[in-house]
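One protein chain is absent from this view; the other protein chains keep their places.
Entry: chain A
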Amino acid sequence: MASAAVSHRTAEAPQTADPLVSVEGLSVDFATPRGTIHALRDISLEVPKGKVLGLVGESGCGKSTLAYSMIGLLAENARVAGGAIRMGGQDLAHLKPKAWRDLRGTRIAMIFQDPMTSLNPVTTIGKQMIDIQYREPISRSEKRARAIEFLEQVQLPDAAAKLDVYPHQLSGGMRQRVCIAMALLTRPDLLIADEPTTALDATLELQIVTLLRELQETFGCSVLFVSHHLGTVAELCDEVAVMYAGEVVERGHVREVFHAPRHPYTQALFDCDPARIRQATRQLPTIPGTLPDLRQPPAGCAFRARCSKAFGRCAAEHPPLHAAGPGQVARCHLNDPAEDVA
């Protein structure tokens, strides 16, 4: 294959015509007493308009950091070291606090991991739902009516009565429904969901995911869905980005990535998914080894030390995102057409 064609394909990504948000080479560092952690390194991805992008990876891979950087709620010791997050002509990576406040709760909303602690414990559900509409030039009773309308949207039984209830009087699943209702109430363009089902039990998880899918179709917003649960991602998402050690290692349409994962890490992740294991086993498989030290990210491939397919080139050369299929890219030298030839 001609080298010109290779470089062209390397730059290719699963692009939609007009993405809502495009993250371009984003790097985020955390300053800690024991050194600077390079938590995100050169992240590039796009959240397509009106679609759901899943973000998967094991704990500590940087998926939540990426989600928080897209709503400007990174921890105080975090710093954007480079790159940009473009949305509607603005660069979110370098936004002033005032400009962030104007975006949050209008164009961007977020659902958090733990519904038990995400609602203000000393304020009624109704007041919290009315408070977040503080920008709307409508009367209090209209705001109340909208709150009831959205509680009905998330299928909360007896919605009107729930307005006068405090969070601790509701179950975890109900609280997460309230959180979803609050997020949708602001009619965001981008909804960030940071592991919204992790704190819930399995039957609730399915209900919430189904609900999110339905509501996303109703409201047509884009969703960034962070999860470490592969089944949920397959159920809900249109596209998926797999993260490892602060990098995107594979990206593509859910169907392609799930059917034919092209990065050894993605493959290993699927091999460890309890839902995909066909043979009875006494021990769940795991990926051997641990995440590399992100204070000094490895020079070559970040997954090299744990990869069963690593070879000479992996230690020397940091792999770019190679085109791996239609609309699918993977950060692995095995996808370099030059390796096929060899």
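Going forward, a residue touches a chain if its C-beta (ideal position, glycine included) is under 8 Å from a C-beta of that chain, and two chains touch if they have at least 3 such contacts; residues count from 1.
The rule is simple: contacts and distances are computed from a predicted model.
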Task = Assign the chain not included in the display its UniProt protein name, restricting the answer to "Peptide/nickel transport system permease protein", "Short-subunit dehydrogenase", "Response regulator receiver protein" or "NADH-quinone oxidoreductase subunit J".
result = "Peptide/nickel transport system permease protein"
Key: Identified contact with the non-displayed chain, of A:Asp102, A:Glu214, A:Asp293 or A:Glu339   = A:Asp102
Selected residue (touches chain absent from view) among A:Met110, A:Leu151, A:Val233 or A:Leu269 = A:Met110
Inquiry  = Going by the contact rule already stated, which one of A:Asn120, A:Gln155 or A:Thr218 would touch the omitted chain in the full complex?
reply    = A:Asn120
Ask   = What chain A residues would touch the chain not displayed?
value = 71, 73, 100-106, 109-110, 112-114, 117-123, 131-132, 134-135, 166, 168, 179, 182, 186
